[in-house]
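Of the protein chains in this complex, one is absent; all others appear in place.
Chain lettering (A, B and C) follows the sequence in which the chains are written, and residue indices restart at 1 in each chain.
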Amino acid sequence: MRLTCPLCGPRDRREFYYYGAADYLRRPAEGASPDDWNDYLHNRDNPAGLTQDLWYHEQGCCAWLKVTRNTVTHEIVAVEAVAVADAGGAA
Amino acid sequence: MRIDGKGRIDRTRPVTFRFDGCTYAGYKGDTLASALIANDVRVVGRSFKYHRPRGILTAGSEEPNALVEIIGPSNQTPNTRATVQELFEGLEVRSQNRWPSLGFDLLEVNDLVAPFLSAGFYYKTFMWPRRFWEGLYEPLIRRAAGLGSLSGRHDEGVYEKAWAHCDMLVIGAGPAGLMTALTAARAGADVILADESSELGGRLLSDEAEIDGAPAVEWVAGVVAELTSMPNVRLMTRTSVTGAYDDGTFGALERVGLHRRPRPNLPRECFWRIVAKRSVLAAGALERSVAFEDNDRPGVMMASSLPTYLNRYGVVPGKRIALFTNNDSARATARSLMAAGVEVAAIIDSRTDAPDEPGMVVHKGAQVVRARGRMGLREITIAKGGTQTRLEVDCLGVSGGWNPTLHLTCHMNGRPRWSDELAAFVPNEGAIPGMMVAGAANGTFSTHGCLAAGAEAARASLEALGLGSGAVDLPQTTDAPYNIAPLWQVPGKGRAWLDFANDVTVKDVALSAQEGFRSVEHMKRYTTQGMAPDQGKNSNVAALAVLADATGRGIVQTGTTTFRPPYTPVSIAAMGAGGRGDGFAPQRFLTSDQASRDRGAPMIETGLWYRPSYFPKPGETTWREACDREVSMVRSSVGVTDVSTLGKIDIQGPDAGRFLDFVYSNTVSTLPLGRVRYGLMLREDGHVLDDGTCARLGEDHWLMTTTTAAAGLVMRHLDFVQQAFCARWRVRFASVTETWAQFAVAGPLARDLITSELGRAPGLPFMGCTTVTVQGVQGRLFRISFSGEEGYEIAVPTRYGEALFRDLTARAETMGGGLYGMEALNVLRIEKGFITHAEIHGRTTAFDIGMERMVSAKKDCIGKAAAARPGMTGPEREQLVGLTPLTDSPVTAGAYLFAQGVALTRENSAGYITSVGYSPTIQSHLALGFLKDGRARHGETLRLIDRLRGVDVLCAVVDPVFHDPKGEKLRA
Amino acid sequence: MPDLIAKSALGFAPFTLAGTTLAEVDMGQITAIAPFPGQSEALSRALGMAFPAPGAVTQSGDARLVWAGRDIAFLIGPVPPDGLPAAVTDQSDGWVSLALTGACTVDVLARLVPLDLRAAQSGQVFRTALNHLPLIVLVGIERSFTLLTYRSMAKTAWHEITEAMVKVGARAATG
Partner (left out) sequence: MAKARLSILAYLPRTRFNAPVMERSAMRYSGFKVIAQGLFGNTGWKPAWRDPAPKAEYDAVIIGGGGHGLATAYYLAKNHGLTNIAVLEKGYLGSGNIGRNTTIVRANYFLPGNSEFYSHSLKLWEGLESDLNYNVMHSQRGLINLFHSDGQRDAFARRGNAMINQGDDAALLDRDGVRELLPYLDFDNTRFPIYGGLLHPRGGTARHDAVAWGYARAADQRGVDLIQNCEVTGIDIEGGRVTGVQTSRGRIRAKKVGLVVAGRSGQVAAMAGLRLPIESHVLQAFVTEGLKPVIDHVISFGMGHFYISQSDKGGLVFGGDLDFYASYASRGNLPMVEHVMEAGMTLMPMIGRARVLRSWGGIMDMTPDGSPIIDRTPVDGLFIDAGWNYGGFKAVPASGFCMAHLMATGQSHAVAARFKLNRFATGHLLDEEGTGSQHNLH
């Protein structure tokens, strides 16, 4: 499996660390209900098909990436940075 | 038998080898199989279940019978295909799965009682008496089963792994593969052509085809010469592409040194990871057998192996050969044999409309119903129109048709498609993204068709790569049709083999269907069909045709099992190359490493680092003596230890304080300049992630420390929090763990030692930090303590680490102090009730360790919400306590706590021990542990019980801080 | 002058096999520079050289600014000026630098690094892994490479690279 890092280009899967579903990006605000937190931390759509999940280019540029991916075929549809990189003056 | 004038072996280079203790001769270029055939060795192995004598069936890696053990100078290699192993001088081989000898095998008794060993018989018996299974039946079964054997000695062989990248990977170098590679290479593509054989050319080396009016081998030689000369082409012979993985990644095994005498440092095998933008599978096709009674006798072979043995190796496996076929492909074989002067006794063709063959006896609409000759074929019985005749032959070539070698197309769960026309499965397009299938692997069997398909596959792939059209003139050759009338089994009463390697017969498959195991997967698992070393390459299609017949379904409805990687078996050593010994994980060494070893310190691994366990002195015979001395030394004078392994993260920016408040549970941003604070970090699920200190080095400049174990974890966590939740904040951080060598100096004389080292008094309050000049080097000084004594940590750039360590050690020793290691460090922290990852083991909350007040109520932080769940606090939870034995008895970590007088059951256990040590300071064994409602139970007496190690000690529950509970020494 | 003796990570003599040499080299001053959000251009002005694009190196005189990851570059050569709109961290002691030069560099690295370095251009930089070790690859001229990994892992790196050289050498000798 290869992921195309927006900064580093196509790289072997072994350079990356997998975290979990992109749900982790939608952290409940302070004071959110316990149900919201339970949902955020534990419950998952877990689709057999397209999903979005989070990968970390640990043996690379250290960018966190949001990957759109098919869990049945392993096809990678899109890879984008979780945070927009600041390299080269881009905002 | 060797045939003069034939073959591609080098007759000027004779080679001797040994098989089962006998010395034989062959030539360079021979495989073990061809050399054994040349020497008229017929029985090469014994079958798996019935221990029947077996000969050579094929000429390729799919061989199910001729598996042997190669005896190397240092070790043995079981289950080696004689058909793949190339001959070299001194090759030593023995047969396997027989006892006492290949000719006389006691377990051949299995063959006599075969009716009682039908498919799945073992599920129905061996159940009574119950203990007999492990005591008697299973050991017997295990010893009878298995094939070759491992020596039990470490494999000292050399192996390697490597990466290769290309535009196009072409798998297989027969006519289709060569044409693909040539077309693509001429268009400028970066090409890898891999073939499992020692020579490129595939079946063109075996068949007597013509291309452009000349023998095909001449065309092969020309193409290979051209490809060899091109810098954009890599030819990988002896390389089996074993697996297709995601995004154009392939696994491939190269036999680097297996075909020659071992040489120092030359890898035996190399496991390649090939990354290809496009790939073309041109792996050809595998001939399949027809099941008839005793069709596994030595001498019954695949028809297509005969021209390979003849034309590549100049041998024939019989003097009088018959061919049994249901298709046209065996005709060329017959002609080749005849031309070489071998007697072809008959062609038995199951098709009533089969063509004639000039000069040969052709029995049309006939079948071979039986083979005879236990240790080598003597005779076959031919049935035709209700009459049976016997024919004396010593070799029978069988062709039941061809199965495209489509295995790789199934590795990503692709399912092949059934072709009625070919009576075979063909690959589905797009089964592997970026892969095309060409030639026989795609069901195109003629030479012309293969060349055309190869060129077309190259063209389409080049177009996808944006490398132009790759037009090449196709060579002229024949385009013979492939006619087949399916024949899977010949009716009869005896046992007819499908899976030679696992001894699965037609009857077994029928019985499976009879017992309701009608799904093809059930049949496979019930009969073990296709689970042998050849993974069903020789038998799967026929077996499922038999199953389809037995269940009254068609082959399409019956379906197939799935081919999984690897295509051919791959040694663990090759795929695990580099893993042996120290290679499994990186080693990290401290700058003080050599100095510690110089003092005889045993080094132990923590995380990836090596740290000194203790520093033995002359006269000390146990680690405890050294540890006790080092602890007392720190408590009474001064000790030095290397703490550089702790994670150090440099954090800068105007928003750094805000960021720290978010990742630490407590408030850090209010820390004054030049001060250090203890920080607790939670996981988002509310459990403790790590603890450490955070120092404020400047207005916008902080230094976080982490535990050794969690350094990488914390860095990743910080990166996530920053990039996911506060990417716009003006904060950046970088690991400086490697940049600084840092040493703890602890004890009543610590200040004196630091003063001596710096040439001035440190003048730091407890939990203060400052920059210092150490012997002319810019460094940092922190007044922090993990021992409970007045303590400092002094840091210098790593290059000066060893010098400072040696200097600190020397100065400490003149003061009556010295070095202390991990054992003493552990006792010191236990005496003080400080926790490590023994306590924060991932299930611990801030509440459990008595730090719930460190989760600030005034701000949000990672983990705060989840830590508020009802199950995360309260008296039901186990809380950190100290324990002191009432007697002078050792205690053990991993022991459990029980109230006195209760039964020692899970339900009654009140807690457990995490850390223990002997405290020379308090002169008692001490323990830290977790106890239900523990903080409310100080003063109780409990039983500490470790039944694994026979420990049963009464202990008092106390506060976890045993030493200097008010912290007066720290602040001195 | 410091009174403490500075030591390099390895102190090993260069290792040569099959026309290829591995040697520990001193990169001098290495400073990690991480511009705060939106400050890359300001940083470039302050340093007098552009903050490099991913995988690139910019240069000004003897100073090189080497891309080293997301929003971070290593200034190699001079000590940076104060007051940059960036986090500035001295990394000189954090890394071991190994030079791999000679005939078989690409073959050796093909056994260690999951990248296609055959067509790597001088001045390119990659963050990747050397087997299990973190790695920065700086591409030099004539297929020479400078390999940076964590200083504490220097011995493992040396061992793994020389092992690969030995096997490549044995293959070359066998032909």
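To be clear about the criterion, a residue touches a chain if its C-beta (ideal position, glycine included) is under 8 Å from a C-beta of that chain, and two chains touch if they have at least 3 such contacts.
All figures in this text were calculated on a predicted structure; none of them were measured in a lab.
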Where the missing chain makes contact, among the chains that are shown: A, B
Touching the absent chain when the full complex is considered, from B:Met360, B:Ala480 or B:Ala585: B:Ala585
Contact partner of the left-out chain, one of B:Ile572, B:Leu886, B:Ala899 or B:Ala936: B:Ile572
Residue in contact with the excluded chain [from B:Met375, B:Ala838 or B:Leu954]: B:Ala838
Candidates B:Arg760, B:Arg853 or B:Arg947 - the one touching the absent chain: B:Arg947
Of B:Ser34, B:Asn327, B:Thr381 or B:Gln535, the residue in touch with the unshown chain: B:Gln535
Touch residues of subunit B, complete complex, unshown partner: 48, 75-79, 113, 115-118, 121-136, 138-139, 141-143, 145-157, 159, 161, 243, 245-246, 249, 251, 271, 273, 411-413, 507, 511, 514-517, 519, 521-522, 525-526, 528, 531-533, 535, 564-566, 569-573, 575-585, 587, 604-606, 683-687, 837-838, 841-843, 866, 869-872, 892-896, 904-907, 909, 912-915, 945-949
Hidden partner interface residues of subunit A, rising order: 1, 12-14, 17-21, 34-35, 38-39, 41-48, 51, 53, 55, 69, 71-74
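The rule is simple: only the chains that are shown with their structure count from here on.
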Pair joined by more contacting C-beta pairs (B-C or A-C): B-C
Rounded Å distance, subunit A centre to subunit C centre (Cα mean): 28
Length of the line joining the C-alpha centres of subunit B and subunit C, rounded to whole Å: 30
Two or more partner chains touched - positions in subunit A: 12, 62-63, 81
Touching two or more other chains - residue numbers and ranges from subunit C: 35, 37, 70-71, 114-115
Residue ranges of subunit C in contact with subunit B within the complex: 1-8, 32, 34-37, 70-72, 86-95, 110-111, 113-116, 118, 131-133, 150-156, 159-160, 163-164, 166-167, 169-171, 174
Footprint of subunit B on subunit A - complex, ascending: 1-2, 10, 12-13, 17, 19, 24-25, 27-28, 30, 32, 34, 37, 41, 54, 56, 58, 62-64, 73-76, 81-84
Complex contact set, residues of subunit A against subunit C: 7-9, 11-12, 14-15, 57, 59-63, 81, 85-91
